[in-house]
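First comes the structure, then the notes that go with it.
Missing here: one protein chain of the complex. Every other protein chain is in place.
Just so it is clear, A and B label the chains in written order, and each chain counts residues from 1 on its own.
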Amino acid sequence: MIFEYAPAPESRSVVTLRESYGLFIDGEFAPAASGENLTSLNPADETKLAQVAVAGPEDVERAVAAARRAQETVWGRMSGAERGKYLFRIARIVQERSRELAVLESLDNGKPIKETRDVDLPLVAAHFFYYAGWADKLAHAGLGPDPKPLGVAAQVIPWNFPLLMLAWKIAPALATGNTVVLKPAETTPLTALVFAEICQEADLPPGVVNILTGAGDTGRALVEHPGVDKVAFTGSTEVGRQIARSVAGTDKRLTLELGGKGANIVYEDAAIDQAVEGIVSGIFFNQGHVCCAGSRLLVQESVADEVLTRLKERVARLRLGDPLDKNTDIGAINSAAQLERIRELTEAGEAEGAQRWSPACDIPESGYWFAPTIFTGVSQAHRVAREEIFGPVLSVLTFRTPDEAVVKANNTPYGLSAGVWTEKGSRMLWTAERLRAGVVWSNTFNKFDPTSPFGGYKESGYGREGGRHGLEAYVG
Amino acid sequence: MPVSHTASAPEAMTDRALRAFLHGLPGVDEVGARARAQDLSTRSIKTTAKAQAIDLAISMVDLTTLEGADTPGKVRSLCAKAALPDPADRTVPHVGAVCVYPDMVSTAVEALRGTGIGVASVATAFPAGRAPLEVKLADTARAVADGATEIDMVIDRGAFLSGDYLKVYEEIGAVKETCGGAHLKVILETGELVTYDNVRRASHLAMRAGADFIKTSTGKVSPAATLPVVLVMLEAVRDHRAETGRYVGVKPAGGIRTTKDAIRNLVLVNETAGPAWLTPDLFRIGASSLLNDLLMQRTRLTTGTYPGPDYYTLD
Partner (left out) sequence: MAERRGGKKAGKGGAAGAAQAPAVPARLAVRKIYKLYLGGAFPRSESGRSYPVTSNDGTHLANAALASRKDAREAVAAARKAFGGWSGRTAYNRGQILYRVAEVLEGRRDQFAARAVAAQGLSRARAEEVVSAAIDRWVYYAGWTDKVAQVVGGANPVSGPYYNHSAPEPTGVVVVFAPQNAPLLGLTSVLAPVIATGNTAVVVASETAPLAAVDLAEVLATSDLPGGVVGLLTGRVPELGPHLASHADVNALDLTGAGRDAVAFEEAAAQTLTRVVRPGPGADAGEEAWLDPDPGTSRMTPFLETKTVWHPVGV
């Protein structure tokens, strides 16, 4: 019989959006000096959510000055214990307002409420809790007896995990005594602005956190501002390169968390049902808008047919649609531009001779959507095996021996993440040891924890976020 | 619906072949299995879907009484409840079967005559299964002779845990033969098998030996029908179907007390084995107090007000 799940939408009423948002500088919201604005859309139906200011050079100047003032007069001088208590307070308010933030994140980003509610928001709160606890324990972190803050951190974050990336940036910076100017992504600024309200609610001293909304020009002006001591960027490898070039010859410290083309290696002795789940969450979690996604499945030839059969059956059960529906597994693509890029790359995949498959899947009429897609018959030379698609598109390759799996997995300029599926512990460790990737998940995928460092090898960036190692990027 | 309940006669098996088969099954990663079950348990089943699920769940209930204190009176009133779960609402479907001890089968058969509701009997020295094979077969034969349409047997967990898979296999085969036309449900008692690897192996063992249903638990051991256990068993029947073409049913029993528990099980069925299993022919829920919770939730959906337990018959 057909068991049709009725719509189960999470209520939007928990979110109260303002018509327009200013920049958050020195503890207050203010319009951009230029008066320029941009509009943030709901990618699920292309309706307008709110207007936000576009920060220009003057605004950047003001924000950096406010951050400098706060760092030198208040935040840098405060005891670690007191700084920690502010961060604990922020963590608690995030917990209290978690449903509001989850719904808003789903509206602005297009990701399913199931993920914002059960993954993003709990991790955001946990990240603040974790770094709150470090603030008065820096002497025990193995970074010297008395680690000092760097000063003002310029932070630019992407649209795929808007609030979580904010937490990854702000929590360690503040815990170590830095102040920040953060720019959220152009298409997903809204939860960062609610976070600014949370800073006010927490009585965080003005200037400690400043939020500048805008697009690429705003980000460039911020990271190139001579008054910042530290730049932290998460986003594309291309922009990462530009930033690395721009800080050359300055004293600015830099950490970059960039693209990836993660390999998910499935050995023939893997726990197959769980491996299939891991493949699915590796590439379809967050519509594949994940820099560490397992976008290349490397499956041992002896089990390839069985794995693919099960994988397709499983993918056919994914539920695509309204991000606010509690049963949605695959939400909307974040923007028209991203959808265009996914289309271009998948068309190239077909043109290059890979076999494309998607399940039967109703696509909503408005909004930006892309059905889960699997390419088989992919070779290392295909663009879908080399370029980051950043969408729900999996490229399947096969291998015969562990050596071949490792060689293929490493045959990419990226090196952010990898997965290894086997019931044999020694083989798992052997493989992990040889993978040139900053995070290796074994018999799981896309797991994050504030205590666990995250970051890439090679063109996936440098520096680590999370864990004790995440402090290092913010102390001198 | 392509349902075949006629298991082919169990193949003759050697100990070595059986062991190789069972140990060759892919492993189950505990954390991953739990995570999948947990993920599916967040499905939100509302309004029309909930109404559909509740009626389906009612029709899948094996309404059970397995107490030392059972009497003909108790069994007769349970049967009345099975046939007419809510005297105030005739649109409520009847349950799948009534499940009793062997000595109560004739009472139940009498009470259910003409209702179309099956009588399931536990057998084979339920719940421990610690009796000689001839006793177990006699137990089964008597229940079948008295009119049981379904037999819920327990496996020899001691034999399974000591690696004597062939003994378990042959015992199931012998009971199956004794069942004649009655459907055989094989209780794995997953709470004593402990690991999901064992649950998967025992599931395949039982199916190979001729089980029409695989059932989680006796209800006398905790934990019983946890969601990850049901998930692993649903994967097993799905895989068995893919390999042999034969549909085997699944029956979680023990610990399913609320509508929410029941609906979570139905979601697992829907998204693991698939919609073909969403029928009382292939999925049952062994329970007693669950039925009244389903009825109360049904009333809540139709009237919009929360009902109280005093408005539902005890049995």
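In the analysis below, contacts are C-beta pairs under 8 Å (C-beta built on N, C-alpha and C of every residue); 3 or more make two chains touch, one makes a residue touch a chain.
Model, not experiment: these values are computed from the prediction.
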Worksheet item: Shown chains touched by the missing chain?
Response: A
Fill in: Sole residue of A:His140, A:Arg400 or A:Lys447 that reaches the chain not shown, by the stated touch rule
A:His140
Discussion item. In the whole complex, not just what's shown, which of A:Arg69, A:Lys85, A:Arg386 or A:Arg436 touches the removed chain?
Written reply: A:Lys85
Item to complete: Pick out which of A:Tyr5, A:Phe129 or A:Trp168 touches the chain that's been left out of the picture.
Response: A:Phe129
Worksheet, complete the sentence: For chain A, residues touching the missing partner are 79, 81, 84-85, 88, 126, 129-130, 132-137, 139-142, 402, 425-427, 429-430, 433, 450-451, 467-468
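Rule of thumb we're sticking to: only the chains that are shown with their structure count from here on.
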Worksheet, complete the sentence: Separation of the C-alpha centres, chain A versus chain B, in whole Å, is 44
Discussion item. Which residues of chain B touch chain A once you look at their complex with the stated criterion?
Written reply: 26-29, 31-33, 35-36, 42-50, 52-53, 56, 235, 266, 270-271, 275, 278-279
Discussion item. Give the list of chain A residues in touch with chain B in this complex.
Written reply: 1-8, 114, 118, 269-274, 277-278, 317, 326-327, 423, 443-444
